[in-house]
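Every protein chain of the complex appears in place save one, which is left out.
In this document, chain identifiers A and B correspond to the written order of the chains, with residue numbering beginning at 1 in each.
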Amino acid sequence: MSVQPALLPGDLAAASFSRFRSAAPLVHCLTNEVVQSFTANVLLALGASPAMVVEAEEAAQFAALADALLINIGTLHADRARAMLAAAETANGAGRPWVLDPVAVGGLHYRTRFARELLALRPAAIRGNASEIMALAGLDARGRGVDSADDSAAALPAARALAQCSGAVVAVTGAVDFVTDGERDYAVCGGDPLMTRVVGTGCALSAVVAAFAVQPDRLAAVATACRVMSLAGERACAAVRGPGSFVPAFLDALYALEVTDLQENVCETY
Amino acid sequence: MSVQPALLPGDLAAASFSRFRSAAPLVHCLTNEVVQSFTANVLLALGASPAMVVEAEEAAQFAALADALLINIGTLHADRARAMLAAAETANGAGRPWVLDPVAVGGLHYRTRFARELLALRPAAIRGNASEIMALAGLDARGRGVDSADDSAAALPAARALAQCSGAVVAVTGAVDFVTDGERDYAVCGGDPLMTRVVGTGCALSAVVAAFAVQPDRLAAVATACRVMSLAGERACAAVRGPGSFVPAFLDALYALEVTDLQENVCETY
Partner (left out) sequence: MSVQPALLPGDLAAASFSRFRSAAPLVHCLTNEVVQSFTANVLLALGASPAMVVEAEEAAQFAALADALLINIGTLHADRARAMLAAAETANGAGRPWVLDPVAVGGLHYRTRFARELLALRPAAIRGNASEIMALAGLDARGRGVDSADDSAAALPAARALAQCSGAVVAVTGAVDFVTDGERDYAVCGGDPLMTRVVGTGCALSAVVAAFAVQPDRLAAVATACRVMSLAGERACAAVRGPGSFVPAFLDALYALEVTDLQENVCETY
């Protein structure tokens, strides 16, 4: 296993984005209250279809009809937790991939217990920041400053271990994103620190990860989801004055993204 | 009953919009989690007042204090369903119009049963896309591609039947919107396909329909609500680069709309 993961190749990213555009996946989002509108708009701008179906009975039914499922525990409460478990079980039964975004897992007991329960249902992919991935992997991330933008690399060993024990593709995102299946890794660069001043960029990325997780080469596809967001983010940031004007510019950039953009726009180094 | 409904006359639309501006209705919105902020901002931009009061006890109390009520079942769950029934009953008792937006009715059993329960409480108006209106009218819309923008015309017979059996004014919206009371119809054109790439444009329209449903000529008023949104939408789309910049431009266009704009801007054909 290399210490320095390879950058996601542009041809893989372009092929994956092309497949995404053709498939226009329907993504069932069980996500937090704060980011639902932004998440839906990100998926729509990219050409996917979002649907938020939240009562346990119909969440279970809908998880088999949608192409993929997102479970984000940001504003977890008991009723939504029941819907999440029901939907994950249906998705598994129907062969639909589902993605876990373990928001703020670690210090908070209620959601940490629940995230472990979800983990046992074997998500297809997991997307979190360094502290979340380390906590979910069973490491104590507190006091180590892992929320800072530079520390996704420090969480890469935890991400690999989590991928190996869970079977999921794991994306640990930050200034550089690392995506691993436990055997192979990709690095994805791009983005902009301004994106951390806008609520929901990480949560919306997890929804995009779900939309890409339907593809057969899941590792490359999840890395492409990260690259789509980082590329649109850096393009948007180049043209705006702050986090307010970022949101419309980012959605416009996602909408304007072409397959050839993924081919051409690869960082040289990181 | 004409096969080709007449376009909404500009003078009717202008008179209805003028009445709306004078009344500045207070609209009680029991709507889905994804679109609450956008819905509130659409009503505020137009000069109406939104209020989201959701616990069953006070939703029932508030439905008699507000001018109109919106019930949108997009993220239906059991607690909200109880509040919706309580509010609809109070609104009926107090003579306040209420509007049903039957989001995604059809394939999902839980909400389809609930929408039929609501329908029995006799909404003043119903606003949905072609597949929703066909499903609510008891027709099987699946497999017919009725989500596509061109098919609102295909759902017009279902809309008329639904209006006749329910007593509601029914708006089936798409590339062209059709509004019917079961006897007379209006067609409303305008808008832009970009609006389908932004979450909540249809849901917000339903809130605007509620704000207009207080007027005595309900058929013309509901059609005017559709025209207000399609006109602001086409103006916004003319000036933007994508779905992100659409949202602020659309709200600004709603805010800037004048009564005379409704008079003058009528499509020639459709």
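Criterion: a residue touches a chain if its C-beta (ideal position, glycine included) is under 8 Å from a C-beta of that chain, and two chains touch if they have at least 3 such contacts.
As the structure is a prediction and not an experimental result, all values here were calculated from the model.
Contact with the chain not shown here comes from a single listed residue; of A:Leu108, A:Leu121 or A:Ala256, that residue is A:Leu108. Contact with the undisplayed chain is limited, among A:Pro5, A:Gly74 or A:Gly202, to A:Gly74. Contacts to the hidden chain, counted on chain B, fall at residues 33, 36-37, 40-41, 44-45, 50-55, 57-58, 61-62, 65, 79, 247-256.
With the whole complex as reference, residues 32-35, 37-38, 74-79, 104, 107-111, 196-200, 240-248 of chain A touch the missing chain.
We adopt the following convention: only the chains that are shown with their structure count from here on.
Note: centroid distance chain A to chain B, computed from Cα atoms, is 34 Å.
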